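As you look at this complex, bear in mind that one protein chain is not there, while each of the others sits in place.
Chain IDs A, B, C and D follow the sequence of writing; residue 1 opens each chain.
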Amino acid sequence: MEPSALIYFLVIPAAVSLINLLLPVRAAKALTVIALLYLLVRSIHSLSHLPLLSECGLWGADRLAAFVLLFVHILSLVILVFSLKGVRSEIQRAFFVLYPLTVAFCNGVLLSQHTIAFIIFWGLSGLSLYFFALMGQGDSYSQTAKKTFIIIGGSDVFLIFGFILLAARLPVKEWNLSALQMQSGDPLYYLAFFSLLIAVLAKAGGFPLHSWVPDFSKTSPIESTAFLPSSLDKLLGIFLLARMMTAFFAVELIVKMIIISIGAITVVGAVMMAIMQPNARRLLGYSTVSQVGYMLMGVGSGNPIAFAGGLFHMVNHTLYKSNLFLSLGSVEKQTGSSEFRDLGGIAKGMPLTFLMALIGSLAISGIPPFSGFYSKWMIYQGLLEQTKTLPAGYQIWMLICLLLAIFGSALTLACFVKFLHAVFLGRNPGREKIHEAPANQWLATGIFALFCIVFGLFAAALPLKRLIIPVLAELGIAADLSLIGYYDPLLLTGLFAIVFLIGWVVYRATRVVRYDEIYLGGMAAETRFRVSGVDFYREIRQMPLLQTIYTAAEKKYCDIYELGSKGTFFFSGILQKLHPGLLQWYLFYILLGLLLLLLITINIGG
Amino acid sequence: MGWYNKRLAKSIWVFHISGSPCNNCDIEILDLLTPRYDLERMGIKLVGSIRHADVLLVTGIFNQKVAPKIAHIYKQAPKPIFVVAIGTCPTSGCCFKDSYNITAKREDVIPIDLYIPGCPPKPESMIEGVAKLVEVLNG
Amino acid sequence: MDKMDQFIVDMGDLIGKTVRKKKRLYFQVKQENLRQVAGILFNRMKCRLSTATATETFHHIEVLYHFSHDATGDYFCPRILIDDKKNPRVDSIAPVIKGAEWIEREMFDFWGIDFVGHPHLQRLLAKDHPQGLDQPLRFRRDR
Amino acid sequence: MSTNQIPVGPFHPLLEEAEYFNIKVEGETVVDIEMDIGWMHRGHEFISEQKTFTQSIFLVERICGICSTSHPIACVHAVEDIDNIDIPLRARYIRTLIGELERIHSHLLWLGLAGHFIGYDTLWMWAWKYREPVLQMFEIISGNRNHYGMMRVGGVARDVDPDALPALLKILDEIDAKMEMIAKAANDDPVLKSRLKGVGVLSHRDAIDYCAVGPTARASGVKTDVRKDEPTDAYDLVDFEVIVTQAGDVYDKTVVRLLEIMESSKIIRQCLEKLRSVSGPIVNNVKEISPGEGIGRYEAPRGEVFHYMRSDGSNRPIRHKVRAPSFVNIPTFTASCKGIPLADALITLASVDPCYCCTERAIRVVGHAEQAESIDLLRLSREKTERIRRTIHGA
Partner (left out) sequence: MSLLTLFYLLIFPGLLFTAVLGLSVGWVDRKLSARFQFRVGPPFFQNFYDFIKLLGKETLIVRDSVQSLFIAAPLIAFAALVCISALIGVALFFGASFIGDLYVLMYLLMVYSVMVILGGSATGNVYSSIGAGREMKLLLADELAFILVCLVPIVKAGYEIRLSEILSAQQLGGAFIASPSGILAFLIALICIQAKMALPPFNIPEAETEIVEGPFMEYSGPPLAFWKLNHFMMYVFYPFLLILLFLGGFSAGGWGVLWFILKYLLIVVVMIIIKNTNPRVRIDTALHFFWNIAFPVSLVALILAVLGV
């Protein structure tokens, strides 16, 4: 493929977006579907026909980019299928204009080889988040939009700063991404690395820059939530992190450990918040944050198996989390609420949606043989491999991170048990009959659920061998990934199925079924006797230390945005005091500024 | 079903319903499980949920408030289910038989398979009653 | 002068006819004084409300309260006579003594006595009764 | 926060008897509790119209199977209070003996059930194993394990066989040894302690406000015990102590009961000793009861049993009111169950040793109208004639 052909990935969606402005909504939907379908085919094609990077100028793609590109298109197509019905009519036009545009921006991030272009597209993709948030509902959506914009936009500043530092270190002025590099030992090494890391954390939603994700999930249209924070932003953020780990920096051990620790804290901290949420959307939002932790751990560790696991987990996460968000979307469109106390017992009315959500939940909790387990298993395996070679102090550090990660998946399970129980199982709080979601919706969730199963069962044969190992090979960190003698999901599932069948036969042979109402010690099964699941984990919340933490978290002490806004008010107060209105003061400030500029120039130049 | 009944006779799980008794029979039923009589050696176990029960032990005169609940709970039990009425109260109504709050016929509320009279019946006679039930099940 | 004499003197007009037995003092109280007397017995004399008995006679429905003075083993029993047998009404003492709630509810249930000022006067034993036991302990001439 | 409702009962493994609580919880924390009783309400009206004083003793024995001698004792006290009837000394000892034996058996029964409720089946089995000898003593004395039929107005119905005394003492020794062991085991178990201490606290003020009685009140520091307050029978002749503790939690209720078992055994020992020497009749023949009213009470294992009797001079009472201890103890749940976890709330429900059979007895022995004047009787008989005539003609 010619490198210039890659430009279609940008031009086509952008053009579709423009045309959608004018077309009637139905036609716009059709056009978008066709365009995305075409791009999906092209992205599959591009996997095997990559242009040589050396031939590329402004536009180019290596295997990593192509890999991410593929999933961008899979996700955006399936989520689009879901969005064909059910988007609120007043935002429909805006939605279908913005949707392809966002795809274009993301493609731009993945395909641009020029640093400035990368930064611009990165910023634009963040901007589209802002517009999606503005389409939201509820009383606080405009606040959410502002918060999202400030956190994402603010982190862009760090991105630019990081890239400037990187570029400044090059011997020759060069704006090509592939040329950027920094050795450890450089005085600006940490500054540059952590500036970029902040951008990654903000984009992907890692601790401590995660706070926009749950808010965004709460108020924005649910399709956009599945589309951006849970899938595309994860892909972009981890894509940048992978680049950083492999290309931009020669990563030191301590930095790896810090990333792993941030990952471990993100995993446990966010999911601890998730299990307490009384709202399904916020629960999913927090769990999205938590899953970023695994990717950070995997990709950040630099170990080949864990790195592959991290990439794999990134893909898996986008698939099952989109599934879950969309399932919740179907539920919400049928019942009109995402509060746990209003929901319950709707699996009877929406069996297909329930099945998809069940598969998604099991996958995200890492129950074998679904996809989530395999990638988590790879990450743990890789981390343990890494531990072998470390000194004792680091070993304990690493083992504790590992412990937090494994425990995090138990917490994730707890979180989704609550989700399943409160939304689908339990008892109906007396609402009328609920109907199954429209075909396009369960088709979309079904495709994702299918991915969860296939990627779990055929993990080694399909995604790893076909997609991820080539990426690793190209990035030059390939090790022995033959995966022989490892966990074999297919065999395990086979054995499982045999025993299950035996049990099933015994049950079928002996059963005599009668239907009855709920047994409540003789009381009639009235709907007032139900456990809504809102307070499922109240006892955990009431534990002495945790209670203080939760109270603090609810007062938003962990929210960088709230802290920032408080800080801003504080500093603006100081600034106001620094404006006495006297000429000599301003002269003094100007002098001070000049001095600073001088110092910086000298430092960089030297 | 003869084959199955023999299995059932070896593993009787009982659920205890009190339909307005004076409490004494209930205490004596619990007494059966305790060290002196230990019905577990005959495979008899007290269960907490009606869904697990094979035998319902009922005591008392079934006042009008509790009678519908007893009928309801009988329907919720998995078949085959046997009902053993313990004490004089379900048998004859004891000294309460002229009360304004009693159900006239206990059999209309719940079909009773076996009566063990006594006020309260001695544990030994309850064991004998159980043995009779086992005998019937064994055919 | 022992406790009971002292009590009779202290109460003065508040109480009517008294009957004294060994360790027992029965006395009549007017409806409007009931709460005050109960308050004195419970709060000042530290008596415990044992129970209250309602009885129907041909002329009255009477309510007899039993206050036990645990320190001496004496019983103080204020008696209320209700003339209106169709719609018997008494002031509730539940606002003064929490423990009287159920006792009064039971009398409401079986005798239909309306206790004015009771925090939640509803049937106690025959609540949700399928046949709705209708004041079973009142005289039924037709039975 | 959302409040969920959990039904407990009518048939719940926690409650041997049919009862219904609607517990409102947030998560697992109880915020409110609604009680609905009446499932055990038997009501004795029609049959009681033919009951004599002697027969009503048989009836009240069947109010409750566990305190099946407290009600008869209180009942005969009430009758005796009408006429100030004295009873022979030997009968006084026998009454006390039976009453205290019942206390031991009832407290042991509760201890076992409490063990069962907190999932400690071993404690259950142990307590009930050592309860058996008590029942054996009953069998030796009265010939029955549970309903003893020992009480009569003016004395007791059966004498204790003097030849049986050594056997009884031997069994008592056995029980004493085991009781110390159980008390020690229950006192020393840290897990048991952590499960019961500070759970379901009934404050001193609440205990007074709700007019709680028996161990429930004594565990909250309210010193109320009929045996000391108004000593009847042989209680002024024997030496014992009233156990009072202050905390009011389930653990203290357990401790009170355990120590009371020891005291009871002390009383029984004294009674058995006296029965060797004191001889004489066991019942004063009571010919008739004069008109009047009487209050009888007795300290049942759960607290004060209260009987009120009114006589018009015939052989039947015209009003018989019964107030069982649980009737005043059960409402304390509203005070003691709020704000604690469900698991604790349920053991608290059991901790007052509630006896719903007692609570819902509503025995009312009704004979004729009080002070019926001739004009009333005339009217009544006319009405009855009219009714019969109508029935005949109607049929």
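General observations
Quick note on the criterion: contacts are C-beta pairs under 8 Å (C-beta built on N, C-alpha and C of every residue); 3 or more make two chains touch, one makes a residue touch a chain.
None of these values were measured; they are calculated from a predicted model.
Taking every chain of the complex into account, the absent chain touches A, B, D. Considering the full assembly, A:Val506 is the residue among A:Leu21, A:Leu37, A:Ile116 or A:Val506 that touches the omitted chain. The omitted chain makes contact with just one of the residues A:Gln143, A:Asn279, A:Asn428 or A:Ser565: A:Asn428. Summarising the interface, subunit B meets the missing chain with residues 4, 7-8, 10-11, 13, 34-35, 38, 40-41, 43, 47-49, 51-52, 54, 76, 78-80.
Although one chain is not displayed, its contacts with subunit D can still be listed: residues 4-7, 12-14, 28, 115-126, 129, 189, 191-192, 194-195, 341-344, 346. Although one chain is not displayed, subunit A still touches it through residues 344-345, 347-348, 351, 354, 358, 362, 365-368, 373, 377, 380-381, 384-385, 387-388, 392, 395-396, 399-400, 402-403, 406-407, 409-411, 413-414, 417-418, 420-421, 424-428, 485-488, 491-492, 494-500, 502-504, 506-507, 510-521, 529-531, 533, 536-537, 539-540, 542-543.
Note that only the chains that are shown with their structure count from here on.
Judged by contacting C-beta pairs, the busier of the interfaces B-C and A-D is A-D. Between the CA-based centres of subunit A and subunit D the separation comes to 66 Å, rounded to the whole angstrom.
Each chain gets a centre from the mean of its Cα atoms; for subunit A and subunit B, those two points are 60 Å apart. For subunit D, residues that reach two or more other chains under the stated contact definition are 10-11, 18, 38, 41, 43, 45-46. Shared contact sites, meaning residues of subunit B that touch two or more other chains, fall at 50, 65, 69, 73, 100-101.
Contact topology of the protein chains: irregular, matching none of line, ring, star or complete. Touching subunit C in their complex are the following residues of subunit B: 64-65, 67-68, 100-101. Considering their complex, residues 126, 128-131, 133, 136 of subunit C touch subunit B. By the touch criterion given at the top, residues 49-51, 69-70, 72-73, 75-76, 78-79 of subunit B touch subunit A in their complex.
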